[in-house]
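A protein chain is absent from this complex, but the other protein chains hold their places.
The block that comes next holds subunit A.
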Amino acid sequence: MDYVIEMLDIRKEFPGVVANNNINLQVKKGEIHALLGENGAGKSTLMNVLFGIYQPEKGQIRVQGKDVNITSPNIANDLGIGMVHQHFMLVDTFTVTENIVLGSEPKKGLKVNIEDAEKEVKRISDQYGLKVDPKALVRDISVGMQQRVEILKMLYRKADILILDEPTAVLTPQEIDELIQIMKSLVKEGKSIILITHKLNEIMSVADRCTVIRRGEGIETVDVSQSSTSELASMMVGRDVSFKTEKTEATPKEPVLEVNDLVVKDIRNVDMVRGLNLQVRKGEIVGIAGVDGNGQSELIEAITGLRKAESGKILLNNQSIMNLKPREIYNHGLSHIPQDRHKYGLVLDYPVAENMVLQTYYQKPFSSKWSLNFKEIYNHAKRLIQEYDVRTPSESTLARSLSGGNQQKAIIGREVDRSPDLLIAVQPTRGLDVGAIEFIHKKLIEERDKGRAVLLVSFELDEIMNLSDRIAVIYEGEIVADVKPHETNNDELGLLMAGSNKKEGEA
């Protein structure tokens, strides 16, 4: 069997972690080979080894059957290997063509010959149906377009083996469909693609074969046509994964959160929440379904004290918390898993341990009158890391260097551990892999079963349908419907979210 790429027995260590341990990857010519694994499994590391960014501690790499020693990306380029990184490496203020030729500029005497380059870029773009404008400035084009520029860059350098690191993470559904078409036309022209992803449905729709890695170990390589999403998922996570979250019937008790006639303005001074009514009771998960921008953010910010409410009532355990400071609201029994974990959820330059006391650092036992009690802070972190399966080299690792899923688990550990009466979770699983999603869903249901009130905001209908005991549909700042998940379906919810039913306004 001829392989264009063979990586045999690759081992790569970082201080404190073995990112790759004896991994094998064999890619055939003209195939789309998926590399599947949870966040932090070691996919990017393996590809950075292939691309010459990291040197492996051990192992062998063969390209087109020949032993090679790839010590820099330039050597990888010469071997026909190209890579699009998870984070694009483009210069915003340069044009598409300038970005593409950067580093290998075609010269005419001392001058860069940009016209010829533009023609060449146009030709390649047409050949693969990329529809890129060679003269556009990178800062003016969409993220999806920027990604195509990265792909063009590889093709311009005559790469035959293309590595795409989580290319779909930043794309809209339409852009994903288009990218899939592009990948198919690339392999038709004889290119080979290594596609990194943790999204199973993408693998099912484009990949020929799939290599699964888990916690730095190579697990198996399978033919996608002979496999199934659930088989791939369990290989990736290391146990059976249920896509349908198991839960018992809710037994809601007295109301914990009551919102009456709430009005909230956004920064432009426009009413975003317009007389909204909502109730969340002990022991139930209420899901707020709606299209982004219908007042969800403003509602949550008003409840959590991050934004001023204009009028109405917000009661937590029968006490008004409207327009109190966030700290006072926390002390009334609220926890909040914020939508944007980097912007709000974490101080990325603080260690994991200190992030885990972000709201409580000033209280006993984490603090005495003046000084912090680091021993308690670190013990607390150790316990949460264990209980919430946060994968980090240590408690003193900066939050920045954790993977997205583990950052989210750290936040969830911190918020759930405070044993709140009301737990607000906004998009708690955005961008995470199935293993982490399942874990987080389980935790939310556990909290419900402990008698807590859970308010879930999500733009993903599947998540809302799976988790909620009650669904409140938000439309233009009001709750326009209150339905039970088993009495409705995605189509009906979709219509409600589009505003087809503006009559029942009570939830």
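Note that in this section contacts are C-beta pairs under 8 Å (C-beta built on N, C-alpha and C of every residue); 3 or more make two chains touch, one makes a residue touch a chain; residues count from 1.
Please note the rule applied: contacts and distances are computed from a predicted model.
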Hidden subunit of the complex - UniProt protein name among "Carbon-monoxide dehydrogenase small subunit", "Cell division protein FtsX", "ABC transporter permease" or "Elongation factor 4": "ABC transporter permease"
Candidates A:135, A:188, A:327 or A:484 - the one touching the absent chain: A:327
Option from A:41, A:100 or A:346 whose C-beta touches the chain left out: A:346
Selected from A:38, A:150, A:208 or A:354 as touching the chain missing from the view: A:354
Omitted-chain contact residue, chosen from A:22, A:64, A:367 or A:488: A:367
Touch criterion as defined above, residue of A:55, A:127 or A:142 at the omitted chain: A:55
Hidden partner interface residues of subunit A, rising order: 55, 69, 71-72, 304, 306, 325-327, 330, 336, 338, 343-350, 354, 358-359, 361-362, 367, 370-372
